[in-house]
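Heads up, this is only part of the complex; the chains shown haven't been moved.
Here the chain labels run A and B in written order, and each chain numbers its own residues starting at 1.
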Amino acid sequence: MCTCITDFLTYETTKSVVVKSWTIGIINRVVQLLIITYFVGWVFLNEKAYQVRDTAIESSVMTKVKGFGIYNNRVMDVADYVTPTQGASVFCIITKIITTDNQVQGHCPESEKRFTCTQDSNSEFCVYFLTSGHCSGILTGRCVSFNTTMKMCEIKGWCPAEIDTIKTTPMMEVENFTIFIKNSIRFPMFNYTKGNFLPTISSDYIKKCNFDMVNNTYCPIFKVGDVVRYAQQNFTKLADKGGIIGIKIGWLCDLDKSDDCNPSYSFTRLDAMSQKNAVSPGYNFRFAKYYKMENGTDYRTLVKAYAIRFDVLVNGNAGKFNMIPTLINMVAAFTSVGVGTVLCDIILLNFLKGAEQYKAKKFEEVKRTTFLLGPNLALYNPNPARSRKEKMTVKKT
Amino acid sequence: MCTCITDFLTYETTKSVVVKSWTIGIINRVVQLLIITYFVGWVFLNEKAYQVRDTAIESSVMTKVKGFGIYNNRVMDVADYVTPTQGASVFCIITKIITTDNQVQGHCPESEKRFTCTQDSNSEFCVYFLTSGHCSGILTGRCVSFNTTMKMCEIKGWCPAEIDTIKTTPMMEVENFTIFIKNSIRFPMFNYTKGNFLPTISSDYIKKCNFDMVNNTYCPIFKVGDVVRYAQQNFTKLADKGGIIGIKIGWLCDLDKSDDCNPSYSFTRLDAMSQKNAVSPGYNFRFAKYYKMENGTDYRTLVKAYAIRFDVLVNGNAGKFNMIPTLINMVAAFTSVGVGTVLCDIILLNFLKGAEQYKAKKFEEVKRTTFLLGPNLALYNPNPARSRKEKMTVKKT
């Protein structure tokens, strides 16, 4: 049994050939240096491989818009121009509206020019429209008087029909509205919580500041005009057609350093396609406010709203020193140093003077004949293991 | 110092045993071929390990529903049946509504059969309901006349109470409604922007097309009926109970090829559980429209809406050639070829003829005795390093 343990408690390592040559020595050390530099500089310092990383950021966003605009001689406040009203991470600021007041269910002529018809027998023309383009109701197929001179296809639905081709100017005051963003994040792996109101910032500052990219990078109040400009958009165009702006908050936190966890804001136009493509440019939607007459009849005000939608997108990750990734990456680094030999061997075996000498030292050959004789040889060497040991000791003498 | 540099500028490589045997040679080469095939075929071609990958896709979705339905003799348009109205990535198309008109705050009998009571002393029965099932208000505990023949528990709240057990048919026109989806994506790492209106598609085409899986795979207009069918659902059932359908847009982009970045649409029912489980099947919600009487009293219309909710889910990633992952993976491939020796060694040392010969060549043994003598030996060899070198040169002669 003792032999068995002795046999088990052996250590097997590779036999090495040491080449003392300046040329290959320099190449070898340079390659090793490159590998070490890669691991120290890139893997450890840049990628922070010694840290465990939490990418499952938990975030909550609360927004509040402030400002007053004047549209159609009416003062518009937050409750009028922001939708949805809950102050979540996605909200629209309405910049332009086309209202159709006092719509009731009934029959009436369409209001757009392309629905102009000449006579009632023109019914096929009036039905065709059912399948394409905007229409305010179900076409009945009849052709009715729109005014004293024109006839239009008749629709069944909410009447009168919407006229959405009229030109209106957007509410330019939107440019000066401010968006206040409250963002709390949490890294559950480290139970680390932080908000975008940094502790270094006083509450007086927050009440008055306006975000800019140079001096007020941590101010949580954004002027709409600034946001649009940072996203490289033209405010007038955007307000006219509508669009979607992304406000990105990035949190790249190194929790090994005490205060290296700050938000960084960036801005892009998310519906970038709208700029390139002529089909359905911009952003608009329809909604209605419902009213009731004394007699119980429903009527509504249809609103076609052009809006700038803001999407507050939060992403980030946090790293903190941890033993397991540190060990794994150090082992990887150490073993990778050996990878350099692959390159050096190629050089040494092929391009260097004395390559043959080197080959002779590096490679030891087991002849095929020996193998073919294999079992026979065993006859002459009844205990090959013993004879091997003898050979070895011979060499050592 | 020169010796020191000379000692440093050495190159150490493993000493190898070369076995010239067809059997093991074939095994060795086949294993190496398999490893190379794995790396070339799977890692490089399939997984595209030579690319750096951006998974942080930025996306914006804008939706617009079109179509007219007739429900309770009224024409319903987008403003009536879509909620929320903002045209974001999540929206509901209402298919069936149960309205309770002219509710005012007050006291009134419940309207469902299970609240039927016999007399006022039955108050315990009426209070019990507070804790389970749907109820239209706070039970007062009293039992009041519902009509001439029946008595019901009295509630305090919005009166009259809702009767949500009545059967109504869903608005079947929904099947023909169209959903228009505008999706812009951006890969911030490469600053690459694209939209689901491909440049190869004309605006005339977009106005008229309808998505299908065969001929119009890039048309951004979807018929509700098609979407439901692609999600393997029965429209009539879905419209009746309500449900949640996911429209997934996948962007798998290879930015090394100029135009290999196209959306692929797929459809699933997201609340799949609803089909299996009898508890609370489908999707419905309640909302109210508020009105005011001349005298200032509030009243409302309560709506219980059954709806199909559509969630537009965008995911994707983009890859582009980059030196760093290419190098790392090539090194990994080269060094992994060596892994084959582990397998070959096991075969060679155990299953092949002449294994003993091979063992004798591969393993050189350092006897334990030598080690035990260790320090003593040092006495006889005052400069072991020199004597080692001598031994080596002796071998070489």
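Following the convention adopted for this analysis, contacts are C-beta pairs under 8 Å (C-beta built on N, C-alpha and C of every residue); 3 or more make two chains touch, one makes a residue touch a chain.
Quick caveat, the model's predicted, so the values are computed rather than measured.
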Complete complex - number of sequence copies, 2 represented: 3
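By definition in this document, only the chains that are shown with their structure count from here on.
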For the chain B and chain A complex, residues of the former touching the latter: 6, 8-22, 56, 58-60, 62, 64, 66, 68, 70, 74-75, 77-80, 84-88, 101-102, 180, 182-184, 186, 188, 193-197, 203, 206-208, 289, 291, 294, 331, 334-335, 352-361, 363-365, 367-368, 370, 395
For the chain A and chain B complex, residues of the former touching the latter: 6, 12, 14-22, 24-29, 83-84, 90, 92, 105, 132-138, 156-158, 244, 246, 248, 268, 270-274, 276-280, 283-288, 290-292, 294, 296, 300, 302, 307, 309, 311, 313, 315, 339, 341-342, 344-345, 348, 361-368, 370-375, 377-378, 381, 384-385, 387-389, 391-393, 395-396
